[in-house]
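Chains shown are a subset, placed as in the full complex.
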Amino acid sequence: MEMPDKGEFTTPTQELAETGYEFYRRGWASGSSGNFSFLLARKPLRLCITPAGNEKGKFDETNFLEVDDDAEILQGFGRPSDETLLHLSIYRLRPKARCILYSQSIWGTLLANRLYVDGGINFQGFEILKGLEGVTTHEHTESIPIIENSQDHIAQSHVIENVLHEARNIHGIFVRKHGLFTWGETVAQTRRHAEIFEFLFEVLARGGK
Amino acid sequence: MEMPDKGEFTTPTQELAETGYEFYRRGWASGSSGNFSFLLARKPLRLCITPAGNEKGKFDETNFLEVDDDAEILQGFGRPSDETLLHLSIYRLRPKARCILYSQSIWGTLLANRLYVDGGINFQGFEILKGLEGVTTHEHTESIPIIENSQDHIAQSHVIENVLHEARNIHGIFVRKHGLFTWGETVAQTRRHAEIFEFLFEVLARGGK
């Protein structure tokens, strides 16, 4: 088995780059889809985020853009991802979040499209849910709201803000025919959330419940 | 092809770490699920086990906890996995076992949920069954009992002890909506058992018999 090196110290952007490579390998960031961000400061709000069109299997910690509260670039080359406004909304409404991962998988796409009329995806009774921050028992129902996709990113960021106001305990939001946004306090925790949801997307889409 | 290095000597914890990485790669240990242990001594009983919340794609032989018969930590940092009591029960009831692997796969989850009402999963006539310790012909029926999940780990460990008392020839137990426990005399043998069961879970879940 090829064991990965355990570096002495890994920065959040290195962790994001590793996550991008792993998501690419799993088919969750194909064809330059997917975008990842990390919060650098809250006041004023400053974050680093993958640029638009970035290939997730081939980037490293030098490829990020640093942007401010208005999605203006402070540092780095390239155009910010179209979803930057959505990242900003999530950081504003979730004060503990320091990382956001967006993944686009086949099973998530299939399941969300099927459950869109119900407004969301519900998972119930799975032990793996205990890996979500704050969940301590498998006797739990976890919901992921599904919203419509739009190229009007300002309007869409308001939709996301409304969802985050109303659904206090969620760990992710699905944008239909687009993908999953999930967040957490560290890159590792956020990645765990993404892995748990992607696991359960496949279970449900294959007929499990 | 990237061939793995064949080290001169591999310790059981190194083998467990490699197994964790391989299980993670295959999607059997997503989102910090999965836990692995190795028996260090029988009298008094002492084992090393992965800590709770440990990411299986990123740990090495230094990440284990050493615990005693009461699941008390003798060495290492972190909280013992919730399933430590279940590992202890298996070691007590199976005197030859020196390794336990817990895997959580999509196909196992789907199949066990479907067959739960029957109380177990049965495999019959597959050549691959000959890879299980003590099985010498494909003309064999192998059973995996399915038990209910519970956060009361003491009660659950008693359920597992009862199952192990009654079913003398089994090589694994499935905890519904949770995952598969399998055991063996070495890490390699246990891993072989897990691979065989995971292979057959997919075959049966896809309609094979």
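Order of writing sets the chain letters: A and B. Residues in each chain are counted from 1.
Methods note: a contact is a pair of C-beta atoms (placed from the backbone, for glycine too) under 8 Å apart; a residue touches a chain by one contact, two chains touch by 3 or more.
For clarity, every value in this text was computed on a predicted model and none was experimentally measured.
Novice: Given 2 shown copies, how many make up the whole thing?
Specialist: Counting every copy in the complex, the total comes to 4.
One rule holds for everything that comes next: only the chains that are shown with their structure count from here on.
Novice: Could you report, rounded to a multiple of 5°, the rotation needed to superpose chain A's C-alpha atoms on chain B?
Specialist: C-alpha superposition angle, chain A on chain B: 90 degrees.
Novice: In whole angstrom, what separates the CA-based centres of chain A and chain B?
Specialist: Their C-alpha centroids are separated by 31 Å.
Novice: Give the list of chain A residues in touch with chain B in this complex.
Specialist: Against chain B, the touching part of chain A is residues 1-4, 6, 22, 125-128, 130-131, 137-139, 188, 192-193, 195-196, 198-199, 202-203, 206-209.
Novice: Which positions of chain B touch chain A when the two form their complex?
Specialist: The contact residues of chain B facing chain A are 2, 4, 17-19, 21-22, 27, 30-33, 53, 55, 57-58, 60, 82, 104, 106, 109-110, 113, 149, 151, 175, 177-179.
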